[in-house]
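Shown here: the complex without one of its protein chains, the others still in place.
Letters A, B and C mark the chains as written, and numbering starts fresh at 1 in each.
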Amino acid sequence: MTFDNWLPLSILLTSLIPGALIFMIPEERRGLRTSLNMGAAVLKLALVALMVWGVRHEHVYETRLPLAAGLQLVLAADALSVLLAALSSVLWFVTTLYAIAYLEHSPQSRSRFFGFFSLCVSSTLGIALAGNLITFLLFYEMLTLTTYPLVVHRGTPASMRAGKIYLAYTIGGGALFLLAVAWLTALTGPLDFTGGGVLRRFADPHAGELRVIFFLLIAGLGVKAALVPLHGWLPQAMVAPAPVSALLHAVAVVKAGAFGIVRVVYDVYGIQFAAELGVLRPLAVLAAVTIVYGSVRALFQDDLKKRLAYSTVSQVSYIALGAGILGPLATLGGMVHLVHQGLMKITLFFCAGNVAEGAGIHRISRMAGIGRRFPVTMAAFSLAAFGMIGVPPMAGFISKWFLAAGALAAGEGWVIGVLAASSALNAAYFLPILHTVWFKPPEGPPPAAGPTPRGRLEIGWMLLAPPAVTALLALTSGLLADAYLSPLWWTRLIVDREYLP
Amino acid sequence: MTGIETIAADVWIAAAVASPLAAACAMLVLRRWAAALGVLGSLVILGAVAGLAHQLLLLGPQQLVVGGWDPPLGIRLRADGPAVGMAGITGLIGLFVGIYATAYLRPLAASPPHGERLFWPLWMFLWAGLNALYLADDLFNLYVTLEVVGLASVGLAALARTAAAVAAALRYLLVSLLGSLAYLMGVALVYAATGTLELRGVAAAPVGYAALALMSAGLLMKTALFPLHGWLPPAHANAPAPVSALLSALVVKASFYVMLRLWFELFAPLIGPATAHLPGVLAAAAILWGSLQALAARRLKQLIAYSTVAQVGYLFLVFPLGLAGGSLRPAWGAVLFFILAHALAKAAVFLAAGNVLKAFGHDRIADLGGAVQQLPVSMFAFAVAGVSLVGLPPSGGFIAKWLLLAAALEAGRWGYAGVLVGGGLLATAYIFRFFSHAFRFVPESVLCCGLPRRMEGCALLLALGSMALGLAADPILALLQIGLPETGAAGAGGAP
Amino acid sequence: MNGLDDTPAGDVMNASSPLLRRLAALAALAIGAGLAAAVGSLPEPPAALPRQVAAFLPASGVRNPVTAVLLNFRSLDTLLELAVLVLAATAARALSAPRSVAAALPPPDPVLAAFFRLFAPMALLVAGYLLWVGAHAPGGAFQAGSVLAATGVMAALTTRFAAFGASRWLPPALALGPAVFLAVGVAVAGGGRSFLQYPAASAGGLILLIESAAALCIAAALAALFLECLQGPLRGPAADPPGGPR
Partner (left out) sequence: MSALLYAVVGAVLFALGLYGVVAASPLLRKVLAFNIAGSGVFLFLVAMADRVRVPFPDPVPQAMVLTGIVVAVSATALALLLICLLRELSDRPREAADDGH
């Protein structure tokens, strides 16, 4: 086991072992818990950075462990897996900082929260680094198990109900996914992810079965990627604390589903073979329907987090849409949106959390004029909102641009219509918020000291820094899109390796 | 490693059967030291089984000809993969349940002071019966070991001495005796037809079918497969926690193990696809019925007992998958691994339920709010074991379910694949139904009494064991299939 | 034990509904007919095993073939069977409350007492003979044990050994049988002989040793089983109204 074999496993362990340790830390030892958390996050960032540098220089990192009769647990670092690994480790660092401050005086056990929090991120990294379908399935189900306690963390009847719905959807999806993977393995034997897909040679006798397996896989993954009929759990899971909503919607759960769809389309079936099977078009149509449906439902939500949830339902399907269109440009747009949506959405949720924590405001109608009270938070919120609409120079614009270009190149004209409609709808549900926040006079009792007094921050710095950082990241990855090692640059590297093997 | 092999293999087999008996006798004499002898005895027995496993890995299947008379005259004890695997899991669970029982049984107010000390000899007799049963290679010897296991289990089940426990134990006794008699009649028929009691004698057609029917019916009663499962839930729910763990994890599987031996060795030529599907259909019904009853259970131990009824259904899926697939390629590896994973998980879950019962004073699920808060270690053990019961990765249960699913898909049995996946969903429903109550946040503490650390520790270690089984599946699968007539490819995953 | 017959099976077996009785009748009929048919078509008995027993009988140390099979050829079965009896007695002790036997037993009946004084020595003689004759004719440990047990019960009934039931030395007596059997089995093993393989010369003696220990153990077990039932399991000092069993 050389260092190259150790790296993927050690990245996984940097959150698995601290997670196990944090469970045992007594509740009052806040300092120890925080230092363990932050130390693990920093160590992970360093290792991932090392891997990014390695993969940039064609270095192969792979861990192979025998799992069961004939099956292997494979953790491989190819360009695509590093994309999600980098995204989740950066955002986890920021979310940990935010969660420590946010749960400062919550009665529930924080050791339990941060234990499951770390386990959840290790399963996300496991999904990112998975080298074959069985490993992906293993971490995919582990993600469900580690996020359930986070969703029901508050223990209130509402969170219990949300947890039950969440579980029903995700375990159901997991069962479909298990059946599909078992069926595929029975047909073809254990197969690893390889660029350009591996199933072409099984096409002649099993074409029909492969189509059914594809739809089972997409159904299993679609639950977490919140494709239309299977998205019900996402708005319900909003009762969870803000860091959990941020983690669930920007980094872990939703991305796992979208990432899975990308893996299945590109590295199991191969985009060409999938197109020949005729399964790409239904996927693209389903994604388009989800985009429009999500945006429409978001229009009518007065609760801020609910509206953001429906916005996520719509935005994640851009990735599925990118995967559903044949051609390098669309692939580029879909994959880069994986990162951009993560950065923008997590900013929005941090701001929603600040407003709820700082002023106890949950409904958009009561957010009139809070721009004065929360200037920095609302500035970050506005930046992210513009990004979601797709206004240049924000990151959102980049992804939509390449998606549109890819659609044109592939001759799928109707996708332009969908993108335009969705951008309009985004504007329709984000701009009123900005208008209420900045231009309406603050209603109700005037805040004690008008604009925030000099020197004193609107809210603790640990709650303020994360949204600011992620907003800036979203801005820079839009502005400096072509810079070295930027998300777009890296995605272009993936696409080159994918399409020109 | 010179020392161990020089000791002849049959010493280890003799030790595996004789040491629990010796421990039982010692406990009857030195009654005050029963608990200490219990734990010490567990270590000795586990050592013997470990030595046997070592021999098995080195030199292949071992045997001990008792009394020096070669079969068919004398009795031979055979130690092959399945036998050593079952003896090993019995040892592991026996050790942890023993340590747990030293703390759980002390203040058992209901029974007289000397009553709970007699738990130990009864448990040692049960252990001797189990080890003798796994190693037996003779039909009548299997009958006597089934009786030892059956009567000891009834004695242990009634140990709580409440009206509910005694009624359940009595019903268990009557059903178990009915099963034994049917089995004995079958043995008589086989002896009348073939003239030997060996497990390899092939029974002639007409008498063979009668013997197969009788013996299988008897064993189905003792394994509590649906519709003959009525006795199991009350017996397992009302017994003391360590006893419930032993009954659900080990005793139910002992009679299934005998059925495996009979169907795949003695009666193999008589069993066509039609007969193999009967247990399959009953298994599907058991999974459905057990899970629905578990969903409706009011008490935690009832929920777990009905979960056993459902999980027993999974065991019987091996018959349609192995035999109906045309050639005799039984999915030995899959079903034995399932037994190991389920035994560890079920024992952990029952011990955790015992902790809840001790700490809360009751186990009514609806009133267990705040359990996760106040009993974090036990609830974590319950969760980890629950994951293995349900068959979600990365647990041992998942690997077992995967192997069964691969066998089903390879044999093109769609119905059973659906049953496997559906059963997993139902299991998730009733396991997380409990958690939806346990995760509720309750400001003030509701516990009535504290728990010694080792009670929670044992539950956690067993749960982590079932998880570790999932990660180290390959070597264990290899060990389980040593000495089998034809190790089915089904046991080796989906490789075509 | 009066009044036992009407113990409701209600909470034990909720069976015996008319439908189930008919179902059981049908099943019994089917089993009876099936077995009768099977018996009819039994092939000619291959008498391989009995001939082997006959061949090895001289080496078994006893002349009675059944005792040879029970205590030499298939000795493991007998060891486990002894364990069944002992564990049943242990379970009986575990389930009953410790209390003085006297409270539960009927007042001594002079006729019974007189008869017992005559009966006891003769019974012990018969038990000894049965134990001895087992080597070459029907008899052996179990028959001797049951006669001894009957004597024990008679003794308890005439309250001669009042504290028999709860006495301290019952469990060790129970342990005697399997312990001796195991001890002999392990002692003879080694030096090329496997577990429970008696050396040809001393086989008879060893079998007799095992049988006598087993006889005592069986007597203790059967007597304990009877007396635990008689006294009624829960007759704790507090809960039990004075006087004999209801």
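Here, contacts are C-beta pairs under 8 Å (C-beta built on N, C-alpha and C of every residue); 3 or more make two chains touch, one makes a residue touch a chain.
What you see is a predicted model; the values in this text were computed from it and never measured.
K.L.:
Among the chains included here, which ones are touched by the excluded chain in the whole complex?
P.N.:
Spelled out, the missing chain touches these shown chains: B, C.
K.L.:
Kindly state which of the options B:Ala87, B:Leu118 or B:Met185 is in contact with the chain not pictured.
P.N.:
Of the candidates B:Ala87, B:Leu118 or B:Met185, B:Met185 is in touch with the missing chain.
K.L.:
From the listed residues C:Leu95, C:Leu170, C:Ala203 or C:Leu216, report the one that touches the chain absent from this view.
P.N.:
Once the missing chain is taken into account, the touching residue is C:Leu95.
K.L.:
Using the definition of touch stated at the top, determine which of C:Leu70, C:Leu157 or C:Ala220 touches the missing chain.
P.N.:
Residue touching the chain left out of view: C:Leu70.
K.L.:
Residue by residue, what part of chain C touches the chain that was omitted?
P.N.:
1, 3-9, 11-13, 15-16, 20-21, 24-25, 27-29, 31-32, 35-36, 39-40, 42, 45, 47, 49-51, 53-54, 65-66, 68-70, 74, 77-78, 81, 84-85, 87-89, 91-92, 95-96, 142, 218, 221-222, 225-226, 228-229, 232-234, 239
K.L.:
In the whole complex, what residues of chain B lie against the chain that is missing from view?
P.N.:
So the residues of chain B touching the missing chain come out as 108, 110, 140, 144, 147, 151, 154-155, 158, 160-167, 169-170, 173-174, 177-178, 180-182, 184-185, 187-188, 191-192, 197, 238, 240, 299, 301, 357, 361-364.
Throughout what follows, only the chains that are shown with their structure count from here on.
K.L.:
Consider the two chain pairs A-B and B-C; indicate the one with the greater count of contacting C-beta pairs.
P.N.:
Higher C-beta contact count between the two pairs: B-C.
K.L.:
Listing for chain C: what residues touch at least two other chains?
P.N.:
Within chain C, no residue contacts more than one other chain.
K.L.:
Provide the residue numbers of chain C that touch chain B in the complex, in ascending order.
P.N.:
The contact residues of chain C facing chain B are 11-13, 31, 34-35, 37-39, 41-43, 45-49, 52-53, 56, 72-77, 79-81, 83-84, 86-88, 90-91, 93-95, 97-98, 171-172, 174-175, 178-179, 182, 185-186, 189, 193-198, 234, 236.
K.L.:
What residues on chain B touch chain C, complex-wise?
P.N.:
10-11, 14, 17-18, 21-22, 24-26, 28-29, 31, 64-69, 72-75, 77, 111-115, 118-119, 121-122, 125, 128-129, 132, 140-141, 144-145, 147-148, 151-152, 154-156, 158-159, 161, 163, 166-167, 170-171, 174, 185, 189, 192-196, 204, 206-207, 210-211, 213-214
K.L.:
Spell out the residues on chain B that touch chain A in their complex, using ranges where they run on.
P.N.:
Counting only chain B, the residues touching chain A are 333, 372-373, 376, 380, 383, 387, 392-394, 398-399, 402-403, 405-406, 409-410, 417, 421-422, 424-425, 428, 432, 435-436, 439-443, 471, 473-474, 477, 491-496.
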